[in-house]
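Read the structure below first, then the notes.
Note that this complex is displayed minus one protein chain, with the remaining chains in position.
For chain A:
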Amino acid sequence: MVQSIANRLISTVPILFVVSVLIFSLLYLTPGDPAQMIAGAQATQDDVERIREALGLNDPALMRYFDWLWDVLHFDFGRSVFNGRSVTELIMQRMEPTFSLMALTTLFAIVIAVPLGVLAAWRANSVVDRIVLVLSIASFSIPVFVTGYVLAYYVAFKTGLLPVQGYAFLKEGVGEWLAHLVLPSVSLGLIYVALISRITRASMLEVLSEDYIRTARAKGLLGRRILFVHALRNAANPIVTVVGVGVALLLGGAVVIESVFNIPGIGRLTVDAILRRDYPIIQGVMLLFAMIYIVVNLIIDLLYTVFDPRIRY
């Protein structure tokens, strides 16, 4: 097992290298010039050229890539072209909001979706199942930003119970932190509630038709025990897979919800950097995203062994 994990971690190195080449190549090929963005729309070509020179943007692309790669190998991801701040510092500042949002959203989705899915499977084709189905379709169909605006207006603005926008760091108090994250998490989480509940239902339905479930019922076990001990554990692997994929997808959804609720997270950092062509930040964030995908996949693989002892690495 340990050997397997070590191998997986070592294999991330070539993956990250390929990712870095792809990112750099894409940025090189994409139109846009940070020097022009710094100089402003009204700058002459001479002005822009002087800034390009000052920033070293006229150096050959390969030289810039290897310079950057060398720095990355020394855990130096460079500095923002615009404000000179270290990319690592900028990413670290944004970690807490984004990871808080992702964690609460995932928690919200699992806590709501798994019981709903189990309930729908347990009462398959009943009114309860239909209601869960309708709710799931509705959650899938409504764009995240629409949910966000509606909740911000009717729940936050109209009632005044919660803040309309912004983020409070944990050091400002758990209450503040939670108050700023409830609506974003619910907005972002609804679609995952739908996704996870549908997968849970399908997976549970399959397991509930197994012989050992019938045997358990025949032995007179309580419904709760059958559902949560025997059935859910055996139905867990597809659910874990979709939760894992969902966590990765959350990074994409977070970009939208961070804008709607004005949360200074990594999603907004990425979008801002792309719009300005702040190359060091884009490269740093993309490497981070790649790392997150790899780690999440690794965790999912390890969780398989927890829920299904037959799986060994």
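Just a few scattered comments:
The criterion applied here is as follows: a residue touches a chain if its C-beta (ideal position, glycine included) is under 8 Å from a C-beta of that chain, and two chains touch if they have at least 3 such contacts; residues count from 1.
Just so it is clear, contacts and distances are computed from a predicted model.
According to UniProt, the chain absent from the figure is "ABC transporter substrate-binding protein", selected among "ABC transporter substrate-binding protein", "FAD/FMN-containing dehydrogenase", "NADH-quinone oxidoreductase" or "YeeE/YedE family protein".
Only one residue from A:G78, A:P163, A:G253 or A:P280 touches the chain missing from this view: A:P163. The residue touching the chain not shown here, chosen from A:A6, A:V21 or A:A54, is A:A54.
Contact with the undisplayed chain is limited, among A:D71, A:E176 or A:E206, to A:E176. Contacts to the hidden chain, counted on chain A, fall at residues 30-33, 35-47, 50-55, 80, 82-85, 90, 93-94, 111-112, 115, 118-119, 122, 149, 152-153, 156-157, 160-166, 173, 175-176, 178-179, 182, 223-224, 259-262, 264, 268-269, 272, 275-277.
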